[in-house]
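Have a look at this one before I ask anything.
Missing here is one protein chain; the remaining ones are kept as they sit in the complex.
Showing chain A:
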Amino acid sequence: MGDSQYSFSLTTFSPSGKLVQIEHALTAVGSGQTSLGIKASNGVVIATEKKLPSILVDEESVQKIQHLTPNIGVVYSGMGPDFRVLVRKSRKQAEQYNRLYKEPIPVTQLVRETATVMQEFTQSGGVRPFGVSLLVAGYDDKGPQLYQVDPSGSYFSWKASAMGKNVSNAKTFLEKRYTEDMELDDAIHTAILTLKEGFEGEISSKNIEIGKIGADKVFRVLTPAEIDDYLAEVE
């Protein structure tokens, strides 16, 4: 990547030992729309705000939650185009694994490979770090899993996590509400309540997106009708 004039890394150390570009990338993430994920005992839910710049945007065409494999989904906070690129690369890696081993890729392996890509962009010539943090939700032989991947390439497994604008309020709310033996439906209700906490305006099925995966190991994005049902239950 990058031609010979820019074959040096643009991400360089500051005297205090920080990689300032990564800090700035995290700032970009922090000003993105709130997203969160909760790992229940029998599944994982991820959700995000879907605030569109104008009422004229066709909200059905916007899909912030994406599949990486049939049993792994992902949501982001930060720059949408960077997310698209990462989703494309991750899907390819997952499929390469499947082609080689004829086995679906374990969640940890896919997260690690995606994180490796993100790290490469902090140490290669002529590129900048990705301006997104990802929340990867999956269900494989090890059970339900939720991972967060940062622009630096570090990844963590979470029981519940949030990212984006409202992160500190959301995390405090989740800390209070999270229980180890929560089931998937409870987790979805909690996710909606958490999104509601910092929501500007009226929450509805048109301005949030929810994805879930249960013991059936099939990741699904909920339809607006399903979201309406959950919203009604929460009221």
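The rule is simple: a contact is a pair of C-beta atoms (placed from the backbone, for glycine too) under 8 Å apart; a residue touches a chain by one contact, two chains touch by 3 or more; residues count from 1.
Please note the rule applied: contacts and distances are computed from a predicted model.
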- Message: Tell me the UniProt protein name of the chain this structure doesn't show, selecting from "Multifunctional methyltransferase subunit TRM112-like protein", "Glycosyltransferases", "Aminotransferase ALD1" or "Proteasome subunit beta".
- Response: "Proteasome subunit beta"
- Query: With respect to the chain omitted from the figure, which of A:7, A:31, A:63 or A:109 is a touching residue?
  - Reply: A:109
- Footprint left on chain A by the chain that the document does not show: 99-103, 106, 108-109, 112
